[in-house]
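What follows is a short report on a single structure.
In this view, the complex is presented without one of its protein chains, the others remaining in place.
Read from first to last, the chains carry the letters A, B and C; within each, the first residue is number 1.
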Amino acid sequence: MAAQPIGRHFLQIPGPTNVPDEVLRAIAAPTIDHRGPEFARLTREVLDGLGPVFGTTNPVVVYASSGTGAWEAALVNTLSPGDRVLAFETGHFATLWRDMAEALGLRVDFVPGDWRRGVDPDTVAERLAADREHTVKAVCVVHNETSTGVTSRIPEIRNALDQAGHPALLLVDTISSLGSIDYRHDEWGVDVTVSCSQKGLMLPPGLGFNAVSDKALRARESARLPRSYWDWKPILEANRRGFFHSTPATNLLYGLREALRLLDTEGLPQVFARHRRHAEATRAAVRGWGLEVLCADEREHSAALTAVVVPEGHDAETIRELILDRFNTSLGAGLGRLAGTVFRIGHLGHFNDAALIGTLGGVQLGLRLAGVPVGEHGINAALDVLGRKETA
Amino acid sequence: MAAQPIGRHFLQIPGPTNVPDEVLRAIAAPTIDHRGPEFARLTREVLDGLGPVFGTTNPVVVYASSGTGAWEAALVNTLSPGDRVLAFETGHFATLWRDMAEALGLRVDFVPGDWRRGVDPDTVAERLAADREHTVKAVCVVHNETSTGVTSRIPEIRNALDQAGHPALLLVDTISSLGSIDYRHDEWGVDVTVSCSQKGLMLPPGLGFNAVSDKALRARESARLPRSYWDWKPILEANRRGFFHSTPATNLLYGLREALRLLDTEGLPQVFARHRRHAEATRAAVRGWGLEVLCADEREHSAALTAVVVPEGHDAETIRELILDRFNTSLGAGLGRLAGTVFRIGHLGHFNDAALIGTLGGVQLGLRLAGVPVGEHGINAALDVLGRKETA
Amino acid sequence: MAAQPIGRHFLQIPGPTNVPDEVLRAIAAPTIDHRGPEFARLTREVLDGLGPVFGTTNPVVVYASSGTGAWEAALVNTLSPGDRVLAFETGHFATLWRDMAEALGLRVDFVPGDWRRGVDPDTVAERLAADREHTVKAVCVVHNETSTGVTSRIPEIRNALDQAGHPALLLVDTISSLGSIDYRHDEWGVDVTVSCSQKGLMLPPGLGFNAVSDKALRARESARLPRSYWDWKPILEANRRGFFHSTPATNLLYGLREALRLLDTEGLPQVFARHRRHAEATRAAVRGWGLEVLCADEREHSAALTAVVVPEGHDAETIRELILDRFNTSLGAGLGRLAGTVFRIGHLGHFNDAALIGTLGGVQLGLRLAGVPVGEHGINAALDVLGRKETA
Partner (left out) sequence: MAAQPIGRHFLQIPGPTNVPDEVLRAIAAPTIDHRGPEFARLTREVLDGLGPVFGTTNPVVVYASSGTGAWEAALVNTLSPGDRVLAFETGHFATLWRDMAEALGLRVDFVPGDWRRGVDPDTVAERLAADREHTVKAVCVVHNETSTGVTSRIPEIRNALDQAGHPALLLVDTISSLGSIDYRHDEWGVDVTVSCSQKGLMLPPGLGFNAVSDKALRARESARLPRSYWDWKPILEANRRGFFHSTPATNLLYGLREALRLLDTEGLPQVFARHRRHAEATRAAVRGWGLEVLCADEREHSAALTAVVVPEGHDAETIRELILDRFNTSLGAGLGRLAGTVFRIGHLGHFNDAALIGTLGGVQLGLRLAGVPVGEHGINAALDVLGRKETA
């Protein structure tokens, strides 16, 4: 086993993702005065560039924080102590968001799930229809559940709210989908879109985002959860002048400007198509190995990552460690109830066919070396998908 | 006037400060798996290195946040809704912290001040002695008030608490002092030390810190302000295994490791002595120009920055803009009630005699070009101080 | 076809090679005074570190130049106008070196070759035995012919000189072997070893090297080709004091220091074994595709690159362009008489299994998309080789 990593690391966890060299160099620029004219230009460039990525013409609030902080921001700006929230057990991160909501003093109706499926729009409809008093103040949905590789269908969920004529806010976590999977804050009527920097945006971690609807901004007026750092209002006011309320993470904003430029140059439709192709090729490999993809619904396969079920009698962690040691490739662990039984292949962000082939080849070989009986066709099945005529 | 900045920028605001090249290159290293073995080593290195800088053997909690976030963390981990807090109007940032405490539902006894002096230890003693019922739960002090260039005397304040036999927690903001001005969390009996990355630690903004005493950790057990992102407990638990509770700002941690190495190589006593020399040279220049330093108490001159009072009839903002345009040097604006009447020279962080001379020369010339009558002796007075035999 | 490259580029030409991130960051450090004390330390570190890589305790001369410059240096320091030189047509670069020697006024006996084999030691022996007058002053050998992927056997060639009792100097080009393929300047009795930065040393181009034997240094005394920039003597004299005769390429020297550290950490035997494994895996893939490796002698397969013969009726350039466009992977073109009929896969330098798999997968798919009939087993044959128990 290699004692030290050799060659370029393959960071194939579902985030943080491989940061482009251009972005790394951008964040190495000298820090500037966050109250000066050059900073004001930077602010405007990144805020202007973020809108299209979220699919919104409404404001996007940028925090120095992780995505977890952006979860908190979504809740404390819109809700009051004791408010009821409807949430869904789609996996580990949905469960953590539920825990946070409860820690902040909210009451969460948590619809159980088997961690292999997204949010069921029918269940949303039923639950909301049953809430005649409109005591549910918000519906929390994780768009792409990073722990399972399952993507919930937001437009259908939106439709369920509309059909029920229910006024609850729709809060959506796009932490591992934004910039990788088609997403439309405005068109889909989302009230708060939560995201962060280190996945599809191809940045290091350290920035959290809230895209906010007018309805969310109005909800803020009466929401009574204590808030200060996360408060949208002073940030948006400062943004209008080109600044931030508290000192922003300047160098990550340099990186964000560069990452937005890269996304814009490739084109969002091309970015999304690339992610879909890579996901399809990955699933083809998994099936070629004779293994099972965790996601149980064809409509909900994530374009950003694929969770692979490890056959009984094998430990996913042993496999992951072997692949890290031997192939300098990081894969995602099974989280929560999936610990040891699942590993996750991230194929999102700054990525291409050659890197995917290298990743899948390392996984195929790693599985074999770990004694997991796998079919040899995996890698060639992936090549077959990648060899098809590209249709952007 | 130069249309574009030429040459190396002089970032002489009192933070963010000039980031060393080594630190900028460190943060440009590829992002790694925040759950992998290499990350665990990084975590241990930065946490081990932070202790001496805070003067503590207790834990230091690291957030992806600005310093403002670290303020909030100090409050929500230790206090409950409606708790009384004693705070002091030493300047703009003390006032903002007060505002935050109130926004979070605390009641603040705010001792008024003239923005030219630090916290008066006698007043602390009086206020606490008067609080027989011990309804004051925390005393909030800004160690180095970034808006005024005044440094409060924490050991004397600690003494005041002790003399009063008052059990209130002592919360200290070291945002613009840590790594620049001598500070001792343990020795001075501070319960929560709040700080951030972009000042004496010579990093870009994006990291917030809380050093926490055992008493503060115990206070957390009963504190009832809602908290999740800022909650110390899950972070400290994850830290023990080398990780963080939510995704940390990996690349800034690379920079932190490098910055801690730089501070350690120079030696903290040498770092503090350097800051004192530069502050003294700066004050000598200000007096040589015939201008007034804002700080009114000789015992409280900040070693990190100097606020200069602009003579009546002149606008500090005009002077700052001229110096930025003409000398590519950023100075700090007067904040809050000091707007327009004061400018601030930051002389902290990654800095040396030549850079200070360049800064002061630019200010001398900028003042003259702005029509402020200034003595020529300013720069030479600074040289006289810098030319004295160094005594580390 | 992708209009712009997406994801990390795979630079799989046989040099310049993929530069490690650490090296790229190292060369971005600020330039320093090339006559100051810090520079003297740098000089000593890189010169000390180079010796083991060349397998010498003799001096290594470092030029600001390409490898072509280092060729010229080897000739002008040791030879006089009209001197006879024995050289071998092993490929494009051996031919270019011949051209250079002639341009500089030397007479070259150029032994013809078929560009599929290395230098034949028996031919060396015969030629030198026939040279009873010792009119041949130098034997020029390309260790690893970058245009063909054939490695000549230097120890056997040395033996041929020794057997012939011929005093000719042995000049060896290790441009694409140094740091990738076992090489021993002293042990093999080489007089001048020519090399450069951008291959196994994992640096950008811009540095040329001459390792020189005592015999070569003595030859310099009487050699009369005009020389100034390339003259070893003033450089070696300056090196002794830690400096260079003319301004050195400081920032590339920073990178060299870092690259030498990386090689030392991995260990040269491990580095060479890695290159051999990757070469073997690549040849397995080529055979699995049903294609032919250009190198015709099993003893001479290059560990650094593999030249692949394209079946008749197909154009290697079309294939290369397709693979560049579609897989963001650069391959080497066929050079000189091999133009259009051969492409070259570089597998040297900063490289690992996952990157090799990605490269070979891209080639397999690219060949198929270009209409070349290739067997599917190629990639799996490579995986079989890579899956074997490593024996460093």
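The rule we apply is simple: a contact is a pair of C-beta atoms (placed from the backbone, for glycine too) under 8 Å apart; a residue touches a chain by one contact, two chains touch by 3 or more.
A quick note: this is a predicted structure, and the numbers were derived from the prediction, not measured.
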| item | value |
| --- | --- |
| Displayed chains contacted by the hidden chain, counting the whole assembly | A, B, C |
| Touch with the omitted chain, as defined above, among C:250, C:282, C:359 or C:380 | C:250 |
| Chain not shown, touching residues in chain C | 9, 11, 13, 15-19, 24-25, 27-36, 63-69, 71-72, 76, 81, 99-100, 103-105, 196, 198, 204-206, 208, 225-229, 231, 245-252, 324, 330, 333 |
| Touch list for chain B against the chain that is not drawn | 1-2, 4-8, 10, 18, 20-21, 24, 28, 265-266, 274, 326-329, 350-359, 361-362, 364-365, 368-369, 376, 379-380, 383, 386-387, 390 |
| Touch list for chain A against the chain that is not drawn | 21-22, 25, 28-30 |
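Note that only the chains that are shown with their structure count from here on.
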| item | value |
| --- | --- |
| Chain-level touch network, classified as line, ring, star, complete or other | complete |
| Central chain (by mean CA position) | A |
| Relative to chain C, chain with the most remote C-alpha centre | B |
| Geometric centre distance via CA averages, chain C-chain B, whole Å | 54 |
| Averaged-CA centre spacing for the pair chain B and chain A, given as whole angstrom | 34 |
| Length of the line joining the C-alpha centres of chain A and chain C, rounded to whole Å | 45 |
| Chain A, residues touching no fewer than two other chains | 18, 24, 28 |
